[in-house]
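Reviewing the structure listed below.
Only a part of the assembly is drawn; its chains keep their places, and the rest are absent.
When the chains are written out, they are named A and B in that same order, and each has its own residue count from 1.
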Amino acid sequence: MAKLTQLIDNEVFRAYATYTVIVLLKMMLMSLITAYFRITRKAFVNPEDTAVFGKGESAKKNLRTDPDVERVRRGHLNDLENIVPFLGIGLLYALSGPELSTALLHFRIFAGARIVHTFAYLIPLPQPSRGLSWAVGYTVTILMAYRVLKTALYL
Amino acid sequence: MAKLTQLIDNEVFRAYATYTVIVLLKMMLMSLITAYFRITRKAFVNPEDTAVFGKGESAKKNLRTDPDVERVRRGHLNDLENIVPFLGIGLLYALSGPELSTALLHFRIFAGARIVHTFAYLIPLPQPSRGLSWAVGYTVTILMAYRVLKTALYL
């Protein structure tokens, strides 16, 4: 057991754990926002979900797409596409022995960029807000990937 | 080499490994179910996939969406949205030194909830079966995230 807690006692690893949990919770929030818009907009995709609004024609008309629901879903998918690489590359980066201050800078900028991205997508803010916040998170991930390959490359 | 096997010898970590492999294999099964429905329903999305059913008009009519295929695909995407957070948060939780019995409880409930969710989605069972099974897995992930932040928080 002692060996395991050594990992979580390392400050860089703790920073990785903190910011990973933050961005994953942020991503999970998208599910709740989707559910909120589906219910308030009455826009469902599964016939069994409309049953609470009655049966027959009145329920069927709730089987539709809604622009707000689709917007949240695109934000959710964009999170998946960008947070999955952070999850893997960030873990390997944290294990590659970076300076604590450098690591914190990477993690903070990534988490900040993804939070800005979500606001830019959902409000929505005029471009290039969303594009830039996406690019910042993307670039930080590339920089961490470069560090991992420089430290660990074994083809 | 010795150090590495110490990790996999830890019982909490072995439990995490076991249930992570189970839910990931379950998620991978969705690809096979999608392929099965695409072939039996003759509902493809890529023109090159219809070639085995002949060319020209007879092939073109197989380029269509099918409700059963779309249902499996939604289940698959829901898996991604929920199993990715479990993958990351569960790993950090396992490394945060929880009691074995507590950890097992979290992992078992999560895996059980996701398996019930899949049946509820594909059969489909009447609501709130799918909603509840989703909420159980979601809640377990939040509880593990809370424990990680309590143990490792480093902002």
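The working rule: contacts are C-beta pairs under 8 Å (C-beta built on N, C-alpha and C of every residue); 3 or more make two chains touch, one makes a residue touch a chain.
What you see is a predicted model, and the numbers here were worked out from it, not measured in a lab.
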With 2 identical chains placed here, what is the total number of copies in the full complex of this structure file? 3
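In the analysis below, only the chains that are shown with their structure count from here on.
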Given that subunit A and subunit B share one sequence, their CA atoms superpose after a rotation (degrees, nearest 5) of 120
Cα-centroid distance, subunit A relative to subunit B, in whole angstrom: 17
Tell me, which parts of subunit B touch subunit A in their complex? 3, 6-7, 10, 12-13, 71, 74, 77, 80-82, 84-85, 87-89, 91-92, 94-97, 124-127, 130, 138, 141-142, 145, 148-149, 151-155
The residues of subunit A that touch subunit B in their complex are 1, 3-5, 7-8, 11, 13-15, 17-18, 20-21, 24-25, 27-28, 30-31, 45-46, 48-49, 51-52, 76-77, 80, 83-84, 87, 91
